[in-house]
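Encoded as structure tokens, the structure appears first; notes follow it.
Moving on to subunit A:
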Amino acid sequence: MTEKKTFIRPCTWIYLLLMALTFVTWFIGTQQFSGLQISLMVLGFALLKGQLIGDYFMGLKQVSGFWRWVITIWLLLVGSLIAFAFNIAA
Partner candidate 1 sequence: MNPMEKNKWPPGDLVIWIFIMAELLAFGVFFSVYAFTRANHVELFNTYQLTLDRNAALINTLALITSSYFVVRAVSAIRKDNSKRCFHWLLGALFMGVVFLAVKSMEYNHHFSHGVNLNTNTFYMFYLSLTVFHFLHVILGMIILSAVALKARAGGYSAQEHTGVETGASYWHMVDLVWMVLFPLVYVMR
Partner candidate 2 sequence: MKYESQKVAKLYFIAAIGLFVGQILFGLIMGAQYVIGDFLFPEIPFNVARMVHTNLLIVWLLFGFMGAAYYLVPEEAETELFAPWLAYLMFWIFLVAGAATILGYLLVPYATLAELTMNDLLPTMGREFLEQPTITKIGIVIVALSFLFNIGMTILKGRKTVVNLVLLMGLTGLAVFFLFAFYNPTNLVMDKYYWWWVVHLWVEGVWELILGAILAFILIKTTGVDREVIEKWLYIIIAMTLITGIIGTGHHYYWIGAPEFWQWFGSIFSAMEPIPFFMMTVYAFNMVNKRRRNHPNKAAVLWALGTAVMAFLGAGVWGFLHTLAPVNYYTHGTQITAAHGHMAFYGAYVMIVLAMISYSMPLMRGREACNSARSQSMEMWSFWLMTISMVFITLFLTGAGILQVYLQRFSDNPMDFMVVQDKIALFYWLREITGFVFLIGLTLYVVSFFVGKNDPEATVELSK
């Protein structure tokens, strides 16, 4: 039974990490920092949060094969497109 206990704890840590990253992003937002580097950093946070959700909340960490990387591929694709677009804008 204890082994099951430890299984829940990781997603609780992940939950707290997601909350923390959100606060950081929010703080940057309120300070209205702008500029390419800041934006790309914020984008990085978003992709990290997405990956955490994909792995721990959606349980893809326990999956092997194509489905393991569905969320990661999407995050990388959309992330790079956004980064590229912000690059042009800067």
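Rule of thumb we're sticking to: a contact is a pair of C-beta atoms (placed from the backbone, for glycine too) under 8 Å apart; a residue touches a chain by one contact, two chains touch by 3 or more; residues count from 1.
Picked so that all candidates are chains of the complex that A comes from, given by their letters.
Since the model is a prediction, treat every value here as computed from it, not as a measurement.
A.B. asks: In this complex, work out which of 1 or 2 touches subunit A.
C.D. replies: Only one option touches subunit A, namely 1.
A.B. asks: Which subunit A residues qualify as touching candidate 1 in the complex?
C.D. replies: Going through subunit A, the ones touching candidate 1 are 4, 7-8, 11-12, 15, 18-19, 22-23, 25-26, 28-30, 32, 34, 38-39, 42-43, 45-47, 49-50, 53-54, 56-60, 62-65, 67, 70-71, 74-75, 77-79, 81-82, 84-86, 88-89.
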